[in-house]
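To start, the structure itself, in structure tokens.
As you look at this complex, bear in mind that one protein chain is not there, while each of the others sits in place.
Chain lettering (A and B) follows the sequence in which the chains are written, and residue indices restart at 1 in each chain.
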Amino acid sequence: MGDTRLAAFAWEPMHCAAYGILLLPLLSFLINGLWLGRKSARASAWTATVLMGATAALSIIVASGYRDHILTAPHLFPARAALAFEHTWLDFSLGSGAVLSARLGFYLDPISVMMVLVISFISFLVNLYSIGYMKDDAGAGRFFPLLSFFSFTMLGLVVSSNLAQTFFFWELVGAASYLLIGFWYAKPSAVAASKKAFILTRLADAFFLMGLLAVGVNAGSFDFAHLNGPEAAAALNHSVGAGLVTFNLLSLGTLGIYMGAWGKSAMFPFHVWLPDAMEGPTPVSSLIHSATMVVAGVYLTARLYPLFSAAEYTLRVVECTGAFTAVFAAAIACAQTDLKRILAFSTLSQLGLMMSALGTGGGGEPGAAYTASMFHIFTHAFFKCLLFLSAGAVIHAIHSNDIREAGAGGLRKAMPRTYWATLIAVAAIAGIWPLSGFFSKEAILHAALANGRYGALAAGLCTGALTAFYMARYFFLIFHGSAVGSRAPHDSRATHAQEAHPVREGALMTLPILILAVPSALIGILGKGFFTGTVRLWGAEGGASAGVSESALPMRHASSGSWLPAVATVLALSGAGIAWYWYAFRKNGAAFPDRRAPAWYRILAEKFYIDEIYLFLAKRVASKWIAAPAEWTERNIVNGAFDWMTGAVKRLAFLQSIAQSGQVQAYIAVALLGIYLLFRFTGPGY
Amino acid sequence: MLSEYLSFILYGFLVVATGVGAIALSSLLGPKKTYSKVKFEPYECGVDQTENPHKPFALKFYTFALLFILFDIETIFLLPWAYGFKRLLHTGTLPAVLFFLVLLGLGLFYIIKTRALEWE
Partner (left out) sequence: MTLAEFTPLLPDLLLLALALAVLKIDLWSEDGEAGFHLTWIGLAGLALLLAFGSRSDAVFADYHITAASRVWKLLFTLATLATVFLSRPYFRAGGNARGTLAKSGAFFGLLLLCMQGMFALVSAGNLIVFYLGLELATMPIYALAAYQPRDADSAEAGSKYVLMGGFSSALTLFGISFLYGATGSLGFPALEAAVRAAPADPALWGGIFFLLGGLGFKLAMAPLHMWAPDVYQGAPTPVMAFLSVASKAAAVAALATLFLSPLNAVRPDLAPCFAAAAVLSMVAGNLGAMRQKDLRRFVAYSSVAQVGYMLLAMLGEGDGSRAALVYNLVTYGVTGFALYFIMGVIGKEGPETMSGLRGLSRRHPGLAVLLVLCMFSLAGVPPLAGFLGKFMLFSAAAAEGHYLLVGIAVANAVVSFYYYMLVVKEAYIAPPGEAAAIRLRPLQIMVLWGLGLALLVLGVCPAPADWLARAAGN
């Protein structure tokens, strides 16, 4: 508490609201989980929604209080972070008098406040949406408490004042997602997916725990306020190890922590769990992809950014994994036919962008990189949630995940509100001016340029074009793809499903979609000033340790790269244009990589030379040389490697069971041999 | 250095040589074995064996044997104390020995009460 980097302030409503933000979702979990959920699913749904709404209201109080009492309070400058409350949870005695305290706190700084707002707001809307979505599900009484729990864990994670608390909630987020992804536990694929998600992220978390211990023990504190200061980086910056194996402790520790983020944010090659996680109910997917779970990794990296930016090697790793994942996932998304899988890969790609943006900070402009990444997290949460909720509405209406079946349904007429909402979200993620994605994506590209990271810049531009292409494809195939009826074998089933369940837009499900459409469209232009203007996220507390001077901080729109938005927009529009031409105008159905190379293809090539290049790029290069190999790699090598690892462990286990013969003389022989070997190899001087 | 261990090495050599030598000599010099069915039968005072000698004993024998060993050893503890009783009286060991006797008595009582000493 006595840290000078933390502002001291007293504004009672804020303290109370901060408690409320954590307690209300927990309360909802307890009430619904222990009692109400079993009595009445409907009542529990409404209780959860109302409590989540109250949480969202409280988060607004905290946010405005934070702005008025800390951020814009001149006497507190340069402190920009504060604690709404903090309780000591456990003191670890490290021996020789040193005590490492793990505390439960509520840390206020621009990004935590932003995340609290986003999480509570989106959780509220998802709750509202789920009332309609889960109406007919037998397990609805179990669903809402878990959803509240998920929100609670994520809120606890983002307001953590120290690494120990972060890890604690980090694992809880993992457990909550495990329960929700495997929500339909009678479905073997759902169980497999939830296990995969849990075990993979746990594997990454193992490194996180190591990094956390290495950093916390050596810096003497888990507190972010301390870790983000220059002393912590200096204390860590030395070599450890013996003989040939020596590490820089700072790189090792931060890399370990980043490994946790790597897994949670599903960066390549840990990404395999995320597409499978679609097995959960759609509202869960929308939460996982927009506000909870996957962004936790990016958030953690940002949370410790000053420490990370002192470790150049780690930042380079962040940048590379991010940039690679961005392009890789975008390429895969181009060839998918499952509605939710397309969105899942788009999330991967966008997360990659955020990560790579953070990583570019190594080039001397960490402020720009950090701001851009946080800005994108913010806008992405809204439009990605909107995409999932509207996709859920489509799935709910046609009872299928297949994009080709959706195309047959004439959904544009039947679901006009969903249609327009999806259009807004698609345009936003594609980065079309003036929708939100344009501004944050531009900020990321600017950050890469300002830092001189041309590789990340190229990856960003490439991802932008691909994103526009596959999102437009997604949109046109669902709502403008009636031609598919002539060739899709699933068509009859889709029509049949439709006859059985006439397509309707339920009010409770449409309302959140409509509400979300507003921020998806406008939050970029409104938030731009907050993120890059006078009120900067990047404060003095981080600048010092990273060796960044205050003057270098504002975004440089004017001085460099004013051509960037233009290039990005042109790329996005051409990507979307190709998709339009291909799927809406020519109505080529979803089978874009068509083996049969029809006659119109040659005619097209002769008529439009430009088109041919684009098509060649899109079809030959993007689809055949990038998307297909990428998918193959994923299926065979990445998944295969994980399978091989588990297989190897099982074989080892079998070997051990042979040694266990059941004969005492064998046991004693092994024991004596063991003692002898221990004595021989670990005894001193023998 | 070596001379220090010479006697030890010699000793070791002798030990091995004696053992191996005895066995080797006896097999060299001793009468050659002849094997027959009769030779493998257990010797039961010249009487033909009628049943398997490896019969299970009644568990009571073991109980008796165990109890005997227990009390036997405890008597060994008591004997020296009783022998030096007069001199040890002043050393303050009396309460300890009495405590020991009480425990012993309680044990005996338990054995009698659980009828471990009754044959039937």
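Definition applied: a contact is a pair of C-beta atoms (placed from the backbone, for glycine too) under 8 Å apart; a residue touches a chain by one contact, two chains touch by 3 or more.
Here the structure is a predicted model, which is why all the values come from computation and not from measurement.
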Left-out chain, listing which of the shown chains it touches: A, B
Sole residue of A:Ala458, A:Leu526, A:Val567 or A:Leu673 that reaches the chain not shown, by the stated touch rule: A:Leu673
Contacting the left-out chain in the complete assembly, out of A:Ala214, A:Val318, A:Ile515 or A:Leu564: A:Ala214
Hidden partner chain, residues of subunit A it touches: 89-96, 98, 100, 167-168, 171-172, 174-175, 185, 188, 191, 195, 198-199, 202-203, 206-207, 209-210, 213-214, 217, 240, 252, 646, 649-650, 652-654, 656-657, 659-660, 662, 664, 666-668, 670-671, 673-675, 678-679, 681-686
Touch residues of subunit B, complete complex, unshown partner: 103, 106, 109-110, 113-114
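Following the convention adopted for this analysis, only the chains that are shown with their structure count from here on.
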Between subunit B and subunit A, distance of the C-alpha-averaged centres to the nearest whole Å: 74
